[in-house]
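Apart from one protein chain that is not included, each protein chain of the complex appears where it belongs.
What follows is chain A.
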Amino acid sequence: MNTVIETSNLVKRYRSLAAVDGLDLTVERGEVFGLLGPNGSGKTTTILLLLGLTEPTSGTVRVLGLDPLRNPLQVKRRVGYLPDQIGFYDNLTARENLLYTARLTGLSAAEANTRITEALERVRLTHAEDRRVGTFSRGMRQRLGLAEVLIKRAEIAILDEPTSGLDPQSTQELLELIVELAREGITIVLSSHLLTMVQTICNRVALFNRGRIGLMGRVSDLTSDVLGGTHVVEVEAEGVDLRTALNGAPHITGVTEQRQGLWRVDADADARPDIARRVVEAGGALRTMSIRQTTLDEVYVRYFEEERIHAAA
């Protein structure tokens, strides 16, 4: 494992507004790294800074050991980019669009054509290669964008909101493609405001809030750090005070009563048998019990809520 992207104290200001405000980020080779956060929290600006498409106000960026401002061509040759709301030349066919960018990458026409055929096959667009991109659906456009990254044989793929605006099936297809790329050893950096959707495919994530990284790490570490547990058990029971009943039980990190008779139990493992036993032993009537993994949305809300409370206090 070696570091492929490194930023230190990166700042980008648009007039008085700091879009990115002191960013320290490292991405290792082969990772799937998620830049997560709401719209306007600095994800896209960070991506543009990584690609050298915009100049930082201060701080440094290293991509594959190179400075994207000093060696933009080398960086852009080795990094693929799928922009948010990707656009193509609607009057050209899928193949013509790809051929144009492949030629800009510096490939010969013959080499470009074989790579395009390969790439279109992988993103399952071979049937549409001679259709004008104007007729393409959103999902097809995103896959075409991914084909462009494939043609480049990029070492790092930076995907900005790859799943936004896609229906569930296209989203699933796209995520599968991304996972496939990651398996081949391509480092993937993706941004999204849909935290739950991407948490399954990311090795590590950084949660953005107003130009800063609030939290960074593995999804499971974050959930246990912030929420104290990786699992949430919802318990509906009568005639028992769960808080006392679960006192001292292993794996339980928190118990909150959501309403009369409904409890939320945070745990760092599946503690259902234990909870059930204790409810019954305490003389309660257990009605339902369900378990789910904690989502990043909950982490995000909880973490930044706490921060806001701290800031207000």
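Note that a contact is a pair of C-beta atoms (placed from the backbone, for glycine too) under 8 Å apart; a residue touches a chain by one contact, two chains touch by 3 or more; residues count from 1.
To be clear about the criterion, contacts and distances are computed from a predicted model.
J.: Have a look at "ATPase", "Xanthine dehydrogenase family protein subunit M", "ABC transporter permease protein" or "Fe-S cluster assembly protein SufD" and point out the UniProt protein name belonging to the hidden chain.
T.: So, among "ATPase", "Xanthine dehydrogenase family protein subunit M", "ABC transporter permease protein" or "Fe-S cluster assembly protein SufD", the name matching the hidden chain's UniProt entry is "ABC transporter permease protein".
J.: Sort through A:33, A:88 or A:263 and give me the one touching the missing partner chain.
T.: Only one of A:33, A:88 or A:263 touches the chain omitted from view, namely A:88.
J.: Check the options A:24, A:67 or A:297 and report the residue that touches the missing chain.
T.: A:67
J.: For chain A, which residues lie in contact with the unshown chain of the complex?
T.: Touching the chain left out of view, chain A contributes residues 14, 44-45, 48, 51, 53-54, 67, 69-74, 76-77, 79-81, 83, 85-91, 100-101, 103-106, 145, 148.
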